[in-house]
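Here the complex is missing one protein chain, while the rest keep their positions.
This part shows subunit A:
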Amino acid sequence: KGNPKTGKGQGRHQTIIKQINSLKSNTQRQGKAENRKMDNLSISNYFYLQVLAACLYPALLEDDSLPLDVKQRAESLLRECDGGSVGSYTDSSGIAKIKHCVSQYITRRDGGVPSSPDNIFIKSGSQTIMLKLLIRSKDSCQTGVLIPVPTYASFTLALEEQGAAIIPYHLCEEQGWTLQVEELRKALHTGRKTCNPVALYICNPGNPTGHIQSRKSIEEVIRFAAEERLFILADEVYQSCVYADDTEFYSYKKVLSEMGSTISSTVELASFNSVSKGFMGECGLRGGYVELVNLDPAVKEYARRLFSTRSCPPVVGQMALDLMANPPRPGDPSFPTFSEVSEVFAELPGISCQPLKAGFFVFPCLHFPPKAIKWAKMEPDMLYCLHLLEETGLHVRPGCEYGQRKDSHHIRFNIMEDALQRLKTFHTRFMKEFS
């Protein structure tokens, strides 16, 4: 796809994708988070696979081989489907019982803060519907959205598709990719000169940075949004992947609700979550939801209408969402632990990494020797990634796709054991060659 701003690296990315597809079974797909290791399924994984299979082919419910709780869950889900079939359309915002289940999950997560199924819309993946409501493409003054640098690339594309102006705010790498309100203020001030900023996009836990916001930071951001009248779009899909012992995930909704009624009943928030990450990792099923807080009821009606033109979210994805919101027992994600990752990077020269607190990715900084930079006829991090792919079959994404400070170079790397080893061998060789 290339850098959305400069268009650099376009076309080359196509070649990378083609190369991946042609490489045989040993290829590690790093570009899209793949955490489904068939040889390492935990018990809870079996439960939801069995429930989904029984929903797809209800004759299995007559089977003795399926455990009772699987049958009960599948039966109760099928009861909510018209004609008892996952092939029927559902309500545009999702099956009522599943929305109810999600609202209870949110309430449990937030320690009792009430959540209404009426404010929950199940949707298959993208945040486009919210953007459609917020962005006025016909106005002479473009609608602006604040987004972090570095950021999740697909979201930038979605913004461009809707015709929004992108207002970047830089995350502070030196302090572990924290969000500084001063930087937000600066970005907003600059943005106001050229467009009409209406929304603030936050990704917490961060993609690609792996940073998790402290409670204080969230409060500051909310206060900032309240003062400056911004709609908060909180992308919280990695909320189930938190590793560091001393950190905890705080949802924007929870913090908002504890901030005093002036703010808690007025700041508008859309919070996103999905089954694509966390212990489920079922990206292909396309199950996700958005919870809307403090939205104008008339506007909510129009959101409902927009959803209805898309028929309904995929039913299998909705079922996966139900299983995520109401699992049989808490399952732990099977990722390598945080300490392994930092150890590996600490050993390697010319690569430094902020502590990994959450999410699937790290965004290490590469310090290229001047020889490498001069020799590269493209972005050095892009070149690094291409060589890495050619020599090890490992696909990582260059930092230029996510945004980074000028003259700094990064890669977005999916933390997986095998990948770490390959990166280690390649990196040592690369740095030696160009030193």
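FYI, a residue touches a chain if its C-beta (ideal position, glycine included) is under 8 Å from a C-beta of that chain, and two chains touch if they have at least 3 such contacts; residues count from 1.
In this text, contacts and distances are computed from a predicted model.
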item: Omitted chain, identified by the protein name its UniProt record gives, among "Elongation factor 1-gamma", "Mitochondrial inner membrane protease ATP23", "Alanine aminotransferase 1" or "Beta-amylase"; value: "Alanine aminotransferase 1"
item: Contact with the hidden chain (one of A:Glu282, A:Asp322 or A:Glu401); value: A:Glu282
item: Interface with the unshown chain - residue positions in subunit A; value: 1, 14, 17, 21, 29, 32-34, 36-38, 46, 49-50, 52-54, 56-60, 63, 65, 81-83, 85-90, 92, 124-126, 128, 132-138, 154, 157-158, 161, 198-199, 229-231, 261-262, 265-266, 268, 276, 280-286, 294-299, 302, 305-306, 308-317
